[in-house]
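One protein chain omitted, others in place.
Take a look at chain A:
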Amino acid sequence: MSTPVLEIHGVHKSFGTLDVLRGIDLTAQAGTVTVILGPSGSGKSTLLRSINHLEKVDRGRVRLDGELIGYRQAGGKLHELGERHILEQRARIGFVFQNFNLFPHLTALENVAEAPIAALKKPKTQVYDHARELLARVGLADKTDVYPRQLSGGQQQRVAIARALALEPRLILFDEPTSALDPELVGEVLDVLRDLAAAGTTMIVVTHEIGFAREAADTVIFMDEGRIVEQGPPAQVLDHPRHERTQSFLSKVL
C-alpha cells in the first residue's frame, strides 16, 4: 500500500490537568472519507486542530504524506519548526470551521482567492479564474462579489469550502460543518461534501450527521474521552457497534 495521506501516532494533548487526547492513532489513505463521531468534549475539535498544528501536541506524531507536521527530526530529537515552515505545511491542509470564519471585509471571491495569492504566491488572474470555478462548483457562481454577511449560513459555509479547496490541499478537515446551520440549510452543504467525496478528495469530517456518515464515509471513528473507542466501515460501527459507549451514543443521535 502507498504512503497514507495522514498518519497519526500516539497523540496526547492536555490543557492543564485535563487530558483531552489520550493516545490517538489514525490513518487516512488518499481519496478516503473518515467521519469522526463522539460526544461533546471528547476531543474531536482538538484532534483536528492538532493535525494542522493549530494546537501543539504534547506527545506523538502527525505525518502528512510521510512528512512530520510541525517538527523536524534530527539526531534522535524533534525540533519545532519555525512559523514560516508551519504556515507552508498548513497550506497543504484545508480546514473548514463550524462557524465558517469567513473574512467579513472581503467578498466571496476575495475570500477564496486570498490564500492561493498570499500563501502559494500564484499569479492573480489565474487564481481569480480558479476561484470563480470553485464558487461555481459549490453552486455560488452568482455570488462572487457579495460580502459574507449578505449570504445565508449555508451559502457562507459553501464559500468556506471553496476557500479550503482553493489551496488544492492534500487533505481537508471539517469541524462540524453543518452544526451552525438551520436544518433546511444542512442539505446543501452535505451535497457539496458528497460531491467532494465522489471526486476523491481526502477528507476528515467531524459531524453528527449519521446519514452522511453512512453514505459517504469509508471509515467511521467513534471517540470518547480522548480515545478512539471504535473504528471501521460505517455498516459495522453504525449498525453493529461493539462498544457499549458507541451504542448508547448512537441510540441518542439516531
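Keep this in mind: a contact is a pair of C-beta atoms (placed from the backbone, for glycine too) under 8 Å apart; a residue touches a chain by one contact, two chains touch by 3 or more; residues count from 1.
Heads up, the rule we're going with is that contacts and distances are computed from a predicted model.
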Handout entry: Name per UniProt, for the chain absent here [options: "Amino acid ABC transporter, permease protein", "Aspartate carbamoyltransferase", "Fe-S cluster assembly protein SufD" or "Quinoprotein dehydrogenase-associated SoxYZ-like carrier"]
Key = "Amino acid ABC transporter, permease protein"
Exercise for the section: Have a look at A:148, A:177, A:226 or A:241 and name the one touching the chain we're not showing. Expected result: A:148
Practice task
Identify the residue among A:83, A:142, A:184 or A:244 that touches the chain left out of the display.
Solution key: A:83
Practice task
Just the residue numbers, please: which parts of chain A touch the chain that's not shown?
Solution key: 52, 54, 83-84, 87-93, 95, 97, 99, 101-107, 114-115, 118-119, 147-150, 163, 167
